[in-house]
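Every protein chain but one is kept in place in this view of the complex.
The block that comes next holds subunit A.
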Amino acid sequence: MKNLKVTTGILAIAIALVTLTVMSCKDTKKEHSNEDSLHTEMSADENHSAMNHDNSNGHHDNENKEMTMNADQDGNSELILKDYFNLKNALVADDNSKAKELGGKLAKSLVNLDVSKYTDAQKSELNEIIEDAVEHAEHISESPMAHQREHFKILSKDVTDMVTITGTANTLYEQFCPMYDKGSAWLSMSEEVRNPYYGSKMLKCGKVQKEIN
């Protein structure tokens, strides 16, 4: 009988402790949510500056004048392309964990893109592209394969649009497979088709749609 009392006593203390722990978890969560609101404020600021850029887009004459700046290559954008192609290859190889790792890497190189040498119009366009692409890369870094591929589709559009502005030293091939999600494109360094949306399931779905450079 005495034993019983002791066990219930211990149990009561254990439950009290668990409740306490949950409560303190709660507290840390609160801090997180504070951080969250800070983040939203910050992104609101970013949006704000993006809007300012938009305003300066009004000067159309700037655009034409500085188009020639595209000629010199941006090392950073080449780095982004390198990470993008590695990620694509991981998807081709059906390698979920590799793709996660490379998605994270790509997110970092995207953030690091130096846009200072572009025109205001290009800057704001690039900033929007990067903002979107980073989100997709981050998703890829933490998702199962199928979801990685969904995000890779929109990411590919972002990276393609980036190349239109930044240019690249290499010849790239835009490839297109009509079967995945009502038709999906991606970029490749080689002319040969290796499909990142299907991997081994349908490695060769697609054809070269456009040659860049």
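We adopt the following convention: contacts are C-beta pairs under 8 Å (C-beta built on N, C-alpha and C of every residue); 3 or more make two chains touch, one makes a residue touch a chain; residues count from 1.
Please note the rule applied: contacts and distances are computed from a predicted model.
*Asks:* I notice the complex is incomplete. Of the names "Sarcosine oxidase subunit gamma", "FAD-dependent oxidoreductase", "Nitrate reductase-like protein NarX" or "Heme-binding domain-containing protein", which is the UniProt protein name for the chain that's not shown?
*Replies:* "Heme-binding domain-containing protein"
*Asks:* Which residue, A:Ala90, A:Val115 or A:Ile129, contacts the hidden chain when the whole complex is considered?
*Replies:* Of the candidates A:Ala90, A:Val115 or A:Ile129, A:Ile129 is in touch with the missing chain.
*Asks:* Given that one chain is not shown, which residue among A:Leu79, A:Ala93 or A:Ile154 touches it?
*Replies:* A:Ile154
*Asks:* So that we can see where the missing chain sits, which residues of subunit A does it touch?
*Replies:* Interface residues of subunit A facing the absent chain: 4, 7-8, 11-12, 15-16, 18-19, 22-23, 26, 29-30, 32-33, 36, 39-40, 44, 47, 50, 128-129, 131-132, 135-136, 150, 154, 158.
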